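Every protein chain but one is kept in place in this view of the complex.
Moving on to chain A:
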Amino acid sequence: MTIGTIPSAAYHDVPYTRGGTVERSEVGALVRSAVDGDAAAWKAIVEGLGPLVWSVVRAHRLSDADAHEVYQTVWFRFTQHLDRIREPEKAGSWLASTARHECLKVHRQARRLVLTDDPQLLDTVSEDGAPEQALLETEEAAAQGERVRRLWQEFEELGERCRQLLRVLIVSPPPSYQEVSAALDIAVGSIGPMRQRCLRRLRARLEGRGTA
């Protein structure tokens, strides 16, 4: 039983280059257009690779406020990197790697700072609706809501490495393994086997709860 109606064809044929050769094929050309000043190309890059950047931030479990700042910082810096980029088709890997480095800095900073009760800082916490809100607003998904919620809960409770890996792998459109490698600093060759184990583990958890 699937939730939506559009199954991805991304890895039926080429599991190890999924995303890397299909959805991502346009990235190089888009980057070159953006370098030439094409704002529409830039927007397409943000829409295509933004979810990847967001997944890296989420994989690192930042607070909402930190997550927002890191996300913005990565894109602001990319505007500077754009004109010096040597391999435009690897923009996704650059973004993922930059996001990872900024997330690690946040973790370092958190270890040094004492918790603040400064109201100004607390005010910067996001005002985005609770995740459940987005779900309820989608009529089509309402019927599947309970299953999606349980799936997500089991995913959130996976061990840290599995949760991190899957959070990045489940980006839409699917990331290339090079991008996943840059996002999490793991070898491309170990992504496939880890992915299988993590998905099996998630399935086992779901079956254990009688939801599969």
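Simple rule for what comes next: a contact is a pair of C-beta atoms (placed from the backbone, for glycine too) under 8 Å apart; a residue touches a chain by one contact, two chains touch by 3 or more; residues count from 1.
Methods note: contacts and distances are computed from a predicted model.
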item	value
Name per UniProt, for the chain absent here [options: "Substrate-binding domain-containing protein", "Predicted Zn-dependent protease or its inactivated homolog", "Transport permease protein" or "Carboxypeptidase regulatory-like domain-containing protein"]	"Carboxypeptidase regulatory-like domain-containing protein"
Options A:R24, A:H60, A:R100 or A:R167, residue touching the unrepresented chain	A:R167
Residues of chain A in contact with the chain not shown	2-4, 7-8, 11-12, 15, 34, 39, 42-43, 46-47, 50-51, 53-55, 58, 68-73, 75-80, 82-84, 102, 105-106, 108-109, 112-114, 120-121, 124, 126, 128, 131-132, 134-135, 138, 141, 148, 151-152, 155, 158-162, 166-167, 169-172, 174, 192-203, 206
